[in-house]
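Before anything else, here's the structure in question.
With one protein chain withheld, the remaining protein chains of the complex are depicted in position.
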Amino acid sequence: MKHKATLISVMTEKVFEEEVIEVLLQEGAKGYTIFEGGGNGPFHMHQSGHISVADEFRIVKIEVIVLDSEVADGIATRLMEECLTDRPGIVSLSEVDIFRAQKF
Amino acid sequence: MKHKATLISVMTEKVFEEEVIEVLLQEGAKGYTIFEGGGNGPFHMHQSGHISVADEFRIVKIEVIVLDSEVADGIATRLMEECLTDRPGIVSLSEVDIFRAQKF
Amino acid sequence: MKHKATLISVMTEKVFEEEVIEVLLQEGAKGYTIFEGGGNGPFHMHQSGHISVADEFRIVKIEVIVLDSEVADGIATRLMEECLTDRPGIVSLSEVDIFRAQKF
Amino acid sequence: MDAILSFFELFLKGLQTPTLGFLLGGMLMAAMGSRLTIPDQVYKFIVFVLLMKIGLRGGMEIRNANLEELLLPALFAVLTGVIIVYLGKILLAKLPGINVVDAIATAGLFGAVSASTFAAGMLHLDDIGMEYEAWVSALYPFMDIPALVLAIVLGRLAIEKSGSKEEGASLKKKRKPVSINEIVKESLQGSALSALILGLILGLFTQPEPVYESFYLPLFRGFLSILMIIMGIEAWQRLSELRRVAHWYAVYAVIAPLLHGGIAFGLGAIAHHMTGFSPGGVVLLAILASSSSDISGPPTLRAGIPSANPSAYIGSSTSIGTPICIAIGIPLFTELATIVF
Amino acid sequence: MDAILSFFELFLKGLQTPTLGFLLGGMLMAAMGSRLTIPDQVYKFIVFVLLMKIGLRGGMEIRNANLEELLLPALFAVLTGVIIVYLGKILLAKLPGINVVDAIATAGLFGAVSASTFAAGMLHLDDIGMEYEAWVSALYPFMDIPALVLAIVLGRLAIEKSGSKEEGASLKKKRKPVSINEIVKESLQGSALSALILGLILGLFTQPEPVYESFYLPLFRGFLSILMIIMGIEAWQRLSELRRVAHWYAVYAVIAPLLHGGIAFGLGAIAHHMTGFSPGGVVLLAILASSSSDISGPPTLRAGIPSANPSAYIGSSTSIGTPICIAIGIPLFTELATIVF
Partner (left out) sequence: MDAILSFFELFLKGLQTPTLGFLLGGMLMAAMGSRLTIPDQVYKFIVFVLLMKIGLRGGMEIRNANLEELLLPALFAVLTGVIIVYLGKILLAKLPGINVVDAIATAGLFGAVSASTFAAGMLHLDDIGMEYEAWVSALYPFMDIPALVLAIVLGRLAIEKSGSKEEGASLKKKRKPVSINEIVKESLQGSALSALILGLILGLFTQPEPVYESFYLPLFRGFLSILMIIMGIEAWQRLSELRRVAHWYAVYAVIAPLLHGGIAFGLGAIAHHMTGFSPGGVVLLAILASSSSDISGPPTLRAGIPSANPSAYIGSSTSIGTPICIAIGIPLFTELATIVF
């Protein structure tokens, strides 16, 4: 059985990862996945490159799937306001279909 | 020329990666991409952290794009039933546009 | 405030990363994110595996979000024509919602 | 009484040996919330070098060894692995709040062998000058593989029996049946056993003395010290997982290393009297038994019994079993050997 | 005049020492567009081993040291850290095109300490045979932490004062207030200080001599040479970032290492006369001050003052501050000590 759900993707620096996850768990996300990468954005520079003497500056992408699109909006709004206002980072939402809705 | 296609994303532990790929190839996927990450989900704990004495417990995301949405549903259903029933993992589907349809 | 935007995902080998980014910046993308992974596709073989004596053969995924879907189409078309014609790589587009439109 | 005193003395002195000291240091750092980490790739390389060193030395020395002597200790190694799993199944599974499948997986991990602990044991014997047979490192797979195979087979049988009725039907059709051959092969192909076997082969058939003397031997002590720090950090971090499962796992994890080591020590002593198995060999057999697998065991079990809870088996083994084995097991069995033999 | 000549001679000879040579070599490679990189994980491991080595030696020697002697130098270390930050705030923030928050963050990084530069300084003193107290490495946190804490506190106050009015309101409700305890704890838990402290503890309480002699000591020189290459590459690559910010940062970064080292040298000289602090100790105190943090400092500042521009502070420190400190600071303060004391 397929169910509609919303995927929230947060890109930010590793050093802010913990705060983002705290918000996610507070808002009731049952799971999340994190990937490390590099990137460049309009807010200051970022470590995209090879050597990274300051590893914490790397970009991470945190993906969370939630069932309810309003919960997703709420999470995204809180993240934008609390974690990313004066910091590097973007949040995007997209629609996905998932299975076994009880897991989300 | 843009074409509609379906992106299947599978998150599971590395140790189950091989089985997932076997199913994908059996179902006719012409390509796939794998990313390593960390995560947490409702099924047991996972290695999200830094040190990972048991590397195989890491989370991987396997992405496959297929043209036909019914093929996508079929793959997703087989994965849920065969690979992920009593194991950690989630599957999600989303719509994408791709180019050069003959590659998929 | 949510805004509609388009996420462009490019999968190709690391060795072609620079060229792709050059195109993105020329077309006005304000940011991008890169993830390393492994993969297999219909165009030759790829390094998906563990040991990688030729690291540059690894697969990278480059994600760019742009506001205007026509800009996205333009980027995708240029990438297909200039960077990926006789090379490994796929491009996909999908719809996302983003916040703080001025950043994109 | 004297023996006990002498053991406590040894234990206090042991706290000062780098091996145990570095393990405790790692735990302390993690306990204080330190962000100190050793990169995963370095960890893998260190383990590889340690196992190659053990294998190479074994291989070079085996050339002149009488391999018939290996038979009885190898048999006892298999026996120990099997006993540990059955014992664990019987003891653990009876305890309240413990799922039989998790119990079996945990027993499997304790039956399997830790390369790092084994390396620490060898260095200890080398340092105090207690000798052992050249082929002792070859006993490793004889205990490791039977324990893992048996645990997976028993685990799968337990699942089938108790099995989730609704899904059972569809699953049975699709899941491959348990193949012992497959599991043995998988175990032998794991990175730890592979490195050991590669070292043994290269030691046996090539002339690696120059590279052994200039590289593998001098790095051994240093790499082991770093491995101990890693294991200490890991031990502390896994404690939080252990807290999520039944407390009886912690009790088991305290007793098991000493009990298992004791059983192997007893069997080793029999071999000592029957075929002249060296006291150092007996100690190392006991350490093999006392240790629990930290590298290859967990993923093998994860793949073999996916529904078993890794928080239970990894938590018990890494957080408690291994520190107990290193802090108490190693000095205890060494001391025992000097008293008994 | 003689002193200047002798310093130039020393500097030319210094160019030939591996430490500086390897740093310049790394810069040269990066300048030529080389794709040479040392993997990040190897870098972390190298730093870990260097700091463990310094810590272990400190710990082993401290056992017989008179720790009261540490008091005054430790106090001076704190003082230096604090002075550097205030000085930087006053000097830098006044300059055109420089944001006060960025100025404070930059001063914080220059007040904090570079483990790699410190290691290079120690090797230099060991090579020329200038002695220093066993506990000198323990001064590191006394300068590092106050500088970072002060910078973060001042930075946050500056933001609140100048603060973006529109967002200010909603933010103030949600952001936690500055907690000095938190920042100190965070600093101590960072990977560099943790490794140093772990080494000190293990050196003090265990008997790590065998592993120190067989592993940490022999690898020191080689690992440092590789670290210098990495730092050289990094220095060059960060130059492009520095170009994006006000030129005054570059001016500051040239002067600061010598100025800060000079201040600490002066305070060290006072300690020399009051409590007999060794000339080598004075040099190392000056090097601590002269260096700017490259491992733990940047992420600590990033988390503490997210709106400060890392291109400014990392660029100044890594691209200019550190090379100046190694190329000029280390030989200068050493030479000064041989002349003055």
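Lettered A, B, C, D and E in written order, each chain numbered from 1.
To be clear about the criterion, contacts are C-beta pairs under 8 Å (C-beta built on N, C-alpha and C of every residue); 3 or more make two chains touch, one makes a residue touch a chain.
Owing to the predicted nature of the structure, the values given are computational and were not obtained by experimental measurement.
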>> Using the touch definition from the header, name the shown chains in contact with the chain that isn't displayed.
In response: C, D, E
> Touching the left-out chain: which of D:202, D:264 or D:314?
Replying inline: D:202
>> In the whole complex, not just what's shown, which of D:23, D:42 or D:104 touches the removed chain?
In response: D:42
> Which positions on chain E touch the chain that was left off?
Replying inline: 15-18, 21-22, 25-26, 28-29, 32-42, 127, 218-219, 221-223, 225, 229
> In the complete complex, which positions of chain D touch the hidden chain?
Replying inline: 39-42, 44-45, 48, 185, 188-191, 194-195, 197-198, 201-202, 205-208, 210-211, 214-216, 218-219
>> Give me the chain C residues in contact with the hidden chain, please.
In response: 13, 15-16, 44-45, 49-57, 81-82, 85-87
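Convention: only the chains that are shown with their structure count from here on.
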>> Under the document's definition of touching, what chains do chain A and chain D have as common neighbours?
In response: B, E
> Looking at every pair of chains, which has the largest contact count?
Replying inline: D-E
>> Measuring between Cα centroids, which chain is at the maximum distance from chain C?
In response: D
> Of all the other chains, whose mean CA position lies farthest from chain A?
Replying inline: D
>> Centroid from C-alpha atoms only, then distance chain C to chain D, rounded to Å. What do you get?
In response: 46
> Mind pulling the chain E residues that touch 2 or more other chains?
Replying inline: 40, 44
> Which chain C residues reach two or more other chains?
Replying inline: 35-36, 94-95
> Which two-chain combinations qualify as touching?
Replying inline: A-B, A-C, A-E, B-C, B-D, D-E
